[in-house]
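Pasting a structure here, questions to come.
Yeah, one chain of the complex is gone here, protein chain that is, but the others are all in their spots.
For subunit A:
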Amino acid sequence: MGEELKVIVFGIGKEEYGIEVDKVRTIERMMPITRVPKTPPFIKGVINLRGVVVPVLNLSGRFNLPESEVTEHTRIIVVAVNEMEVGFIVDTANDVIDINSDTIDTPPEIVGGIQAKYLDGIAKIGEDRLLIMLNLSEVLNKAEIVQLEQLEV
């Protein structure tokens, strides 16, 4: 019997993703973002989160997926991983659910265009819902950003 996990569910495009609730600092509505020049395109800039400057990135852009339009459902999920605070722009964020860690399977090589190393696994909820669990430290891996930058140059 695995342990129960509380997970925040958010949507990008048609997929549903999950982040463990204790890694999430806050979920904000869309707010003005200050562009930071000379950064990769998926880094949208920085926001003022109650006096703290927090970088914001677009998760779709991070996974090289097409970025969707900002709507009234668009949210910024601020997570704290490895002493870094980073905001993710996602299409929707409106659910917290309990899942059992036993229901998380290892992901196939590529899920919806995202490489497996960014994922912790895929959780099955009910009969027809799949939840993609993100591996945050890999998503925020800076070494890879440096490589990306070098590719662009």
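In this section, contacts are C-beta pairs under 8 Å (C-beta built on N, C-alpha and C of every residue); 3 or more make two chains touch, one makes a residue touch a chain; residues count from 1.
Here, contacts and distances are computed from a predicted model.
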**Study point:** The complex's invisible chain, by UniProt name, from "Glycine/D-amino acid oxidase", "Phosphocarrier protein HPr", "Chemotaxis protein CheA" or "Sugar ABC transporter permease"
**Key:** "Chemotaxis protein CheA"
Exercise for review: Would you indicate which residue among A:43, A:77 or A:132 is in contact with the undisplayed chain?
Suggested key: A:43
Study note, to complete from the structure: Logged for subunit A, residues touching the omitted partner chain are 32, 34-39, 43, 45-48, 51-55, 83-86, 140, 142
